[in-house]
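In this view, the complex is presented without one of its protein chains, the others remaining in place.
Going by the order they are written in, the chains are A, B and C; count residues from 1 in each one.
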Amino acid sequence: MSLELQHPAVAPQRLSHQFEQIDQQNDSYIVGMWTFLVTEIMFFGALFVALTVYRSVYPDAFEQAHNALNVWLGLTNTFILLTSSFTAAMAVRSKMLGQRALTLVFLGFTILCAFGFLGVKYVEYSAEFREHHFPGPNFQWSQTVSSAPAQGDLAANSQVALGAPKVGVNEFPASYQPQQLELHKRELFFSLYFVMTGLHAFHVIIGICTLSTLWLLIYFKHPVVDDYMPVELAGLYWHFVDIVWIFLYPLVYLIGKQ
Amino acid sequence: MSSIPLNPGAIGTGGRTRARENYLNIKHTVSSWLLTADHKRIAVLYMISISVMFLFGGVAAAGIRIALVRPHDTFFSSETYNKLFSAHGIIMVFFFLVPSIPATLGNFLLPIMIGARDLAFPRLNLLSWYLYMFGAVLVMGAIMFGGIDTGWTFYEPYSSVYSNTNVVAVIVGVFIAGFSSIATGINFLVTVHKMRAPGLTWFRLPLFVWAMYATSIIIVLGTPVVAITLLMVVLERVFGVCVFNPACGGDPILFEHLFWFYSHPAVYIMILPSMGIISEVIACFARKRIFGYEFVAFSSMAIALLGFLVWGHHMFVTGESMYSGMVFSLITFLIAVPSAIKVFNWSATLYKGNVWLTSPLIFAIGFILLFTIGGLTGLFLASLAVDVHLNMTYFVVAHFHYVMVGGAIFGYMAGLHFWWPKITGRMYPEGWAMLSAFIMFIGFNLTFFPQFILGFDGMPRRYHFYPPEFQMWNILSSAGSSVLAVGMVIPGIYFLWSLKYGAFAPNNPWGAKGLEWTIQSPPPSHNFDTVPIVTEDAYAYEAIYAAELAGDYSHVEAPIPYLSTTDKQVSVESPASPNSSEERK
Amino acid sequence: MNFPIMPQTASNYAVSIDDIYFTLVTLTVIFTGIVTLMLLVFSVRYRRGSRVSRKNPSTGNLYMELTWSIIPMLLGLWIYGWSAIPYSRIYGDPPANASEIFLIGKRWMWHFQHANSGIRENNELHLEVGKPVKVTMISQDVIHGFYVPALRLKRDCLPGRYNTVWFRPNKVGKYYLFCSEYCGTNHSEMTGYVYVMSPQDYAQWKANGGSEHLAKTETTVEIGHDLFEKYGCVQCHGDQDNVHGPTMNGIYGSTVRLANGQTLTVDDNFLRTAIINPQAQRIAGWPGVMSGFPVGSGDGQISEENLLDLISYIKSLGNVQQVDTAAAQKVTAKSATVRTSSHNASQATKGQSR
Partner (left out) sequence: MEEPNHNNHEAAGGHHHVTSIGTYAATYVALLVLLVLTFAVSRVDLGAFNIVVALGISAVKTALVVLIFMGVRHNSRLTWFWASIGFVWLILLFLTLGDYVTRQWVHLPLGW
């Protein structure tokens, strides 16, 4: 039931029995993929909502907890993902134009980037595990917290509420070990951190599986990938993984407070 | 309706000839069923699976009603009782109501109604069924071996910290089933967008397709949210992360927010498809265009969209901010408007129709009545102050059973009867169907109406023991549930009976409009020999209407018992002018 | 044979909620009646083959659509507005003379403490008829629901956060108290009674020190005072501000600026957090040296009951009355332990205008 269409500049495509035209089929696949990505957006969206809510409820604890993350590793990972997104786009382009060798190169590079991302993530996670930042019974927090009050706060409070300005504040030593509950607020941050980045990493792993499969299929010239659509769809998915990280990086690593 | 020639399947009125090759008899091997990509076979697979799940859920419900006959029940322990109502809720909501109409009738009819050979992604459709089965097996296993006692709402922190039951297994099962319905939703959306037959514009779509489209939007936008929320409960239990646990600063109300962001629209996942079916059935048996087609279509979309803005009305008493309670209440009152539009338009469709009272129509009328009560009692719960008293009582239980059972299940039954000849190629016994419709209606009201009163009396839901003065209402309710059970067993029997002994169904037993009635019963595996070209609106019943008033019933191909002698009488007056679509504006 | 159709009406809300309820019942009956009538009459009158006039069958009419959209909408908005008023009262501020009751829900019992008399009771709540009561509730474990049908009153009892509700019982009697939020195995046995007593009976009950062995003669304020010293709070939060922390005198109800720039009103939930987790909302101007007392029963921990005692003691130390003059006059008329509603009103408008 399939027929081959030869388009001037693009790879041949096969038409499934339920479709009438190749355009209809392509558009269906793209719209279908986008609909799936919409579900993914809502999926991660719920986590972003949770992050925003808790951040607004516990601004200080989140501020302090996020300082424990390694901004530079995060930056590296963002760079890696953006690069992989570029190569993924290039891979789709070469596939469209039927440049098989180039497709393999770009696709391979994308997969390498994905592994690189996971490698950096591994370094980050292992450091966090070492410092017992993984939530649960073993969670610990050892960073000291600066508790020197700001002069501005002092002035403001004396106006707002409590009458007389306070005396002798600055003499007090700034050494405070937060107690159990305070620790939990940080645990909350790290819970969200691990759930969000972990889920993202899971998507990266799925991406690696998909892209690798495609790479092998193209390498062995399997008829399934005569068409550029599988690569295009995998590319869409990969770009989405990138988009999630585009939001995740500033909101989790960079900005502590609201 | 279209330019394609009719496929003469089983010719004549219920002829005894075996239908020619169709999707059912094209292959008989087990693998041809389990590896099929045919939307019709997948629909049948789904139909069998959800019927089994319905049976399980029904058994749990029976257990609940047995326990509640006495105020201090000793038949079950409280633990068992809690597991029963949790099993009932989880099975019925996630494994029956959500997939019921979309995955069965929707799967079967949507491509045919829009003139397509299949859904856009047939293999995804099959995957969806396997996901459903996997989730169902997991959940049933967890319920059989140990059970779960959180209720279907999985409220934190009970579900994450305190419950000692199989919460993880059940949530993983529900999670997987969620992806099954997402797959269905994506498939439907793309199919409706991209695969309509030439000439089938949006405003020529049958209202069932509109309803499926609206449902799919809710599925796609809502399900992921509850999936991730429940996943976090699992992570809390398994890894000890804390997201909602108040012991480490988490907010259980946030769980409720995210949970109801899906679970309120999920109510519309359950009821919108039924509304679509009712529109089809009413128009067909009144022999008229649906009154106010555009209003009915847009009200489906309005319900789908507004439905996402009212989730907070489940939380008026939980400690949600008073102000957001007021906003959610206001929007909830607004969502009553599209529902009212639908109910009145259906009723108005019957006006001056040539009404053929068949069992699908009786189920449909039952639906409208019960849904009206269910919808109006929803307003009690949307009223802030009244909800303070009624929330979490049996009033809520009664309300959503009126919508879910009276609505969704009556709609499903109407659709099942309406399309049964098309799906199986066999007619069911009409008398028994009417009888079961009446028994179900009476049993249903007897079961759930007392619960409204119980709720106002103050009996909280999920109570194993209750004060003795509530006993009489509970006995009434339990008695009603046995009547309801009888009403539900009868169709099970005659449907199975009809598969072997029913008369062969003609292509168009009801004389209905719609592409699905132009092909043979049961449909061939490729649906259409040539792509149909649509030239009329849906529900262009004018010609049939005029013919019937002139005494011509030749378009009705149903076997003899379906046509009474009075049907052959001729009406004296004929319509002045059947309104065309231009005049309607 | 006993078919009760409604619970007793024993609070100031009961009548207004019942009014809305029965109005809704009437509307439901009317609309269901209309729909039933339409369906039955049309499907019988226009049944197949019946000889009736079918002239001009209509398939749509904009004016009819508008009619049956707008009328239900207006009715809905009316009911909405009507029912929002009692709602905002139930969960709004109590009157100044409301006596305070603390409620702790745990699986599967209710524990009440009367703030003014110090009497404690389990699964029973004794109240004086006609006297407004404010219930401040918290749960030790999962979510519970405080539900008294006769009072038409329900509020979820959350872990980790205070919820409040107030009411005025206005009929002597014995009423059911239920847990409305599913809380585990014995959820349906987490019930009790609310006794609304005549002033004489109540006075006698109170003089007897309650009805149970749980009765205590110390008020929650007195217990809180003892705890305040026992836990060493007094060292840093005594009569005057000192280097370690602010005085608790007059802090309740005041507005404070936090070190992170937020501005908050000191209320029960604020104090609760401040005691168990002071770092979460450190008031600007003080070093964050307080270590806090986690909730629990171990060493260095504090129970939910004692938290409530402490809070009621801090409340008894008075509140700031830094409001405009009109409100200030009102304040003097009211008990010092209650936040001023006009103060709150100005806060509310501030919040809304933002």
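FYI, a contact is a pair of C-beta atoms (placed from the backbone, for glycine too) under 8 Å apart; a residue touches a chain by one contact, two chains touch by 3 or more.
Because the structure is predicted, anything quoted here is derived from the model rather than measured.
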| item | value |
| --- | --- |
| Listed residues C:Pro94, C:Pro169 or C:Gly285, member touching the removed chain | C:Pro94 |
| Chain not shown: contacting residue from A:Ser16, A:Asn70, A:Thr83 or A:Ser212 | A:Thr83 |
| Among B:His257, B:His313, B:Lys352 or B:His389, residue touching the chain not depicted | B:His257 |
| Residues of subunit B (touch criterion as defined above) contacting the omitted chain | 193-194, 221, 225, 253-254, 257-258, 261, 308-309, 312, 320-324, 327 |
| Touching residues (missing chain, whole complex) on subunit A | 7-10, 23, 26-27, 30-31, 34-35, 37-42, 45-46, 48-49, 52-53, 56-57, 71, 75, 78-79, 82-83, 85-86, 88-90, 92-93, 96-97, 235-236, 239, 242-243, 246-247, 249-251, 254-255, 257-258 |
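In the analysis below, only the chains that are shown with their structure count from here on.
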| item | value |
| --- | --- |
| Centre distance in Å when subunit A and subunit B are each reduced to the mean of their C-alpha atoms | 37 |
| Whole-Å gap between the CA centroids of subunit A and subunit C | 41 |
| Shared-contact residues (touching 2 or more other chains) in subunit B | 247, 249, 251 |
| For subunit A, residues that touch 2 or more chains besides their own | 58, 61, 181, 185 |
| Complex contacts: residues of subunit C adjacent to subunit B | 1-7, 13, 16-17, 20-21, 24, 27-28, 31-32, 35-36, 38-39, 42-43, 46-61, 64-65, 68-69, 72-73, 76-77, 79-80, 82-88, 90-92, 107, 141-143, 145, 147, 149-150, 152-156, 158-161, 163, 176, 178-189, 277, 280 |
| Residue ranges of subunit B touching subunit A (in the complex, touch as defined) | 111, 116-122, 182, 185-187, 189-190, 193-195, 220-225, 227-229, 232, 235, 239-243, 247-251, 254, 258, 261, 526, 531 |
| Complex interface listing, subunit A residues touching subunit C | 58-61, 63, 145, 147-150, 153-154, 156-158, 160-162, 164-169, 171-172, 174, 176-182, 185, 257 |
